[in-house]
Structures are given as C-alpha cells and as structure tokens.
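Only a single protein chain was left out; the remaining protein chains are all shown in position.
Here is chain A:
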Amino acid sequence: MEIAYALIIGTLTFAGVYLVLRARTFPVVVGLTLLSYGVNLFLFSSGRLMTGGQPIIGSTEVYSDPLPQALVLTAIVIGFAMTAFAVVLALRAKADTDDDHVDGTRRTDLPEEAKHTNPPREETGQ
C-alpha cells in the first residue's frame, strides 16, 4: 500500500509541477490543482497509513491519528477556494489581454490579421 500511495503522490506532484511550468494559464491552473491533490495526500500520510483504524479512543484496537485528517480537510477547503479564485483571475487575464499567455504577451512578428483570427499557440520560450 505504501509504495502505491507514494507513487500516486509522486505522479500527481510531477504532473502538477510540469503543468505549472507551462506558459498558458489553463495548464497552470490545472497544474496547481494536481499539485494540491498531491500535497493533500502527502499531508494525510503524515499520520501513518493503516486500514480499519478509528480516530476515537475506546472504539477499536487500532487507532488512527485524527489530526492529519483535520489538517487535510482544512487544506482541501482552502485549496478549493484558491483554485476557484485562480480560475476567475485567469479568465480575467484572458479577457484583458486577449491572450492566455501567463505574461499577457502576444507574438508581435505575426501579420495583423493573423493575430485576430488565429491566436498563436506556440510557446514563446518565457
């Protein structure tokens, strides 16, 4: 179970970091979401992994740590609100700059009509 769990966290974080480093706002927002999933799972594991454990004293032989569960719950709520805000902000950036590049720039070496009809999709290397 530990190996599978660790691999899932690693994969989520890897994908999250990769997407955050992209130059368009949508992949960045998705990357932030994946990153927060990975982090939440990691935080959850800090109370040790076990099956059948309960966080209430006297209910069972095997106890699980209730605190990481509370921490993860808080982190999920905060992360959810922040992601919603980032999505709205990315939409506003798209509307304000007519481009979904994270720096708000568009390529200037294209002919004027191409800018309007077909927004460039290549990375500008920034």
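The definition used in the following text is that a residue touches a chain if its C-beta (ideal position, glycine included) is under 8 Å from a C-beta of that chain, and two chains touch if they have at least 3 such contacts; residues count from 1.
By definition in this document, contacts and distances are computed from a predicted model.
Colleague: So one subunit is absent here. Using its UniProt record, which name fits best from "Phenylalanine--tRNA ligase alpha subunit", "Raffinose/stachyose/melibiose transport system permease protein", "1,2-phenylacetyl-CoA epoxidase subunit PaaD" or "Monovalent cation/H+ antiporter subunit D"?
Modeller: "Monovalent cation/H+ antiporter subunit D"
Colleague: For chain A, which residues lie in contact with the unshown chain of the complex?
Modeller: Residues of chain A in touch with the missing chain: 20, 25, 28, 32, 35-36, 39-40, 42-43, 45-48, 65, 67-68, 71, 74-75, 78-79, 81-83, 85-86, 89-90, 92-93, 96-97, 102-104.
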